[in-house]
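Removed: one protein chain of the complex. Kept in place: all other protein chains.
Moving on to chain A:
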Amino acid sequence: MRAVIAEDSLLLRIGVAKVLEAAGFEVCAQVADAEGLLAAVEEHRPDIAVVDVRMPPGFTDEGVRAALVLRRQYPRTAVLLLSQYVEERYAADLLAANTSGVGYLLKQRVADVEEFADSVRRVAVGGTALDPQVVAQLLVRRHSDPLDRLTPREREVLELMAGGRSNSGIAAALFVTESAIAKHINSIFTKLDLPRADADHRRVLAVLRFLGVATA
């Protein structure tokens, strides 16, 4: 798979490139700003663009705006945003336009090399990857109370599920069996009154819709 990296910090750019190359990606271009990103995607048509939120010249949300343009103009290029801190509105903007092939992770997650590579791969093939912190912040926003009925364990499962992980991924993260996870998920869907869905991605959508991020 082919990737383009847009990140203004040289150290991190090199780090991300190394991780992706080690995971078998072909890094076609590394750029430092949004304009360079659009040009590189136009030229290389990669499977995924890994984009820093804060980039020159303004160091505010150039990356998010560029990502929205990319999703509109090049629907076959997935976008993974990297951010210093979580601003759930960025995630919401990104997910509102299109819920497949997008991701939003904190920069420090790159250090968990294998997990980061998994997330990039998942997004590149049309899945989602949301940072657990993003999901946690979305939960803070919720003012209706079905969430209060969840047990702490079920909340954890919900956060991981909203982040885009499969059953096996959640099981591995929580060190329990897949069947235990399946049971938790069933319970969550019952308590939150969500429609059942088998495919991982549709399930993520249901949760995101519940959190008020993705539109129906």
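Just so we're on the same page, a residue touches a chain if its C-beta (ideal position, glycine included) is under 8 Å from a C-beta of that chain, and two chains touch if they have at least 3 such contacts; residues count from 1.
What we mean here is this: contacts and distances are computed from a predicted model.
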Answering from "Anti-sigma factor", "Na+/H+ antiporter subunit D", "histidine kinase" or "Nucleoside ABC transporter membrane protein": the UniProt protein name of the missing subunit is "histidine kinase"
Touching the absent chain in the whole complex: find that residue among A:Arg45, A:Arg89, A:Arg153 or A:Arg196. A:Arg89
Sole touch to the unshown chain from A:Met1, A:Val69, A:Ala96 or A:Leu139: residue A:Leu139
Chain A, residues in touch with the chain not shown (by the definition above): 9, 11-12, 14-16, 18-19, 22, 54, 60, 84-89, 107-108, 110-114, 133, 136-137, 139-141, 143, 147-148
